[in-house]
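For this view, one protein chain was removed and the others were kept in their places.
== subunit A ==
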């Protein structure tokens, strides 16, 4: 290949710049929206995390890393961090596992498949606060219908306060988190399954592969992109999930059933420290970015083979 002349190159660069400029009016609404809704609040949050704010919201000036120090000195932080790991890993793995099974099932042809596919979307379509509230009432020991059913079926001797102590409360919240994550996960896998070409499956059959072999050797590798997408989006969603914990375990005293996200909320509402909460929020953000970075590095979904 011959090198283009400098004149040629600068001409091309100018043309590119011009086309970028021409695109600007069309990009502007999106850019303004992203700037106002994403960049500005994130910037403001980072700024707040370095300020000394009174509980009234008045700004007392630069605080350096004091807010971050206060977060890291929290006595209950290790416990809360551990909870967060259990919360994210547990919920995401269960959602992915169950999602894979459900997707496989919904990919089969059977009467009523369309209806079933739609029914599965319901927990996704309903507001998370609403879903969790339904479970809060259902699990109530006094008038909860789930508790009543468990007693009537003889599974429990008397109603149990599922959401009244940290461990059962946290596990119940995890179950609800899985329940609301499954629809999205399932549909990502369903889309992935439908992209598996039929002739590949036929070829596997002709080569004498069994069902299990076909799945693990042929179908599953082709789902890798879908698994990566589902994992990343679920990790972000689950990590940042406040409504489920807030509605279901918010009344439990102490910090034994908190993740870093719900702790952040307690720092704002109970301790009235917007600055400290901002610092924790920034740390949360960094953690998510790092986790996803590592994940992408290990899985390398863009790798072609």
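The rule we apply is simple: contacts are C-beta pairs under 8 Å (C-beta built on N, C-alpha and C of every residue); 3 or more make two chains touch, one makes a residue touch a chain; residues count from 1.
As a convention for this text, contacts and distances are computed from a predicted model.
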Name of the absent chain as recorded in UniProt (options "Carrier domain-containing protein", "Sugar ABC transporter substrate-binding protein", "protein-glutamate O-methyltransferase" or "Imidazole glycerol phosphate synthase subunit HisH"): "Sugar ABC transporter substrate-binding protein"
Of A:44, A:105 or A:216, the residue in touch with the unshown chain: A:44
Contact set of subunit A toward the excluded chain (per top definition): 35-37, 40-41, 44, 53-59, 127-129, 140-143, 161, 163-165, 169, 242-243, 250-255, 266, 268-274
